[in-house]
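A single protein chain has been removed from this complex, and every other one stays in its place.
After this line comes subunit A, so read on.
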Amino acid sequence: AEPWPENAALYQQLKEEQILLSDNASSLAVQAFLQMCNLPIRVICRANAEYMSPSGKVPFIHVGNQVVSELGPIVQFVKAKGHSLSDGLDEVQKAEMKAYMELVNNMLLTAELYLQWCDDVTVEEITYPRYGSPYPWPLNRILSYQKQWEVRRKMKAIGWAGKTLEQVLEDVDQCCHALSQRLGTQPYFFNKQPTELDALVFGHLFTILTTQLITDELSEKVKNYSNLTAFCRRIEQQYFEGHEKD
């Protein structure tokens, strides 16, 4: 295994004022993954993290002289350095893991994006004030509108633009139901050892549970499944207690 440099850093937007639900979830997932691999990383908050990222998405990590963004590529990068959480899985389990990761991205992440950018109340009261907060008027508004236009275009292309909030929440419920069934009474998705799937699920569920939105509808959907909340608590205690809590 290659040595992991001391000054490895993870970049995301400003935690208190700027970062949105979906980006926070993605960032937490990467942090959890790196903690699980026992690879220390510093979290650095920058207002322009999105623009610094090679793919335009957060979080991204700066390790040595390389910059890698998003969980998928980061998992590959870390694997190339000799660390992996999923080596112990057989081929069928690896296929299952990838499928469940797509499920989380397909349903949970898209639902988060929908809520942030397509639900008018949330957009007005939470997203607009937060997204452009580090910048002066009118730049803050322009950046928010631009991002909203981008997200809405994508939602339209995948068929989510026509959905109502109730339908989106139902999709979240369906996804949580599937995750809860798959987890069952095990401590992690593949029994004793956590994998990148656990990190991803933790990132999203923990963020949903702990982020204050207009209503509690989203977090209530997750709270319906006690094994999922226990799962989040377990990972929080094991990997984040005693460190800077995110």
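Everything below uses one rule, namely that contacts are C-beta pairs under 8 Å (C-beta built on N, C-alpha and C of every residue); 3 or more make two chains touch, one makes a residue touch a chain; residues count from 1.
In this section, contacts and distances are computed from a predicted model.
Undergrad: Quick one: find the hidden chain's UniProt protein name among "Lipoyl amidotransferase LIPT1, mitochondrial", "Serine/threonine-protein phosphatase 2A 55 kDa regulatory subunit B", "Metaxin 3" or "Trans-2,3-enoyl-CoA reductase-like".
TA: Cross-referencing UniProt, the chain left out corresponds to "Metaxin 3".
Undergrad: Using the touch definition up top, pick the residue from A:V58, A:M107, A:I208 or A:L228 that touches the left-out chain.
TA: A:M107
Undergrad: Where the complex has a chain not shown, which of A:P5, A:P40 or A:P54 is the residue touching it?
TA: For the chain that is not drawn, the touching residue is A:P54.
Undergrad: Give the residue, chosen from A:L10, A:L179, A:L218 or A:C232, that touches the chain omitted from the document.
TA: Only one listed residue reaches the unshown chain, and that is A:L179.
Undergrad: Touching the absent chain in the whole complex: find that residue among A:K15, A:R153 or A:R233.
TA: From the options A:K15, A:R153 or A:R233, the contact with the absent chain belongs to A:R153.
Undergrad: Touching the missing chain, which residues of subunit A?
TA: 54-56, 91-92, 94-96, 98-100, 102-103, 105-107, 153-154, 157-159, 174-175, 177-179, 181-182, 184
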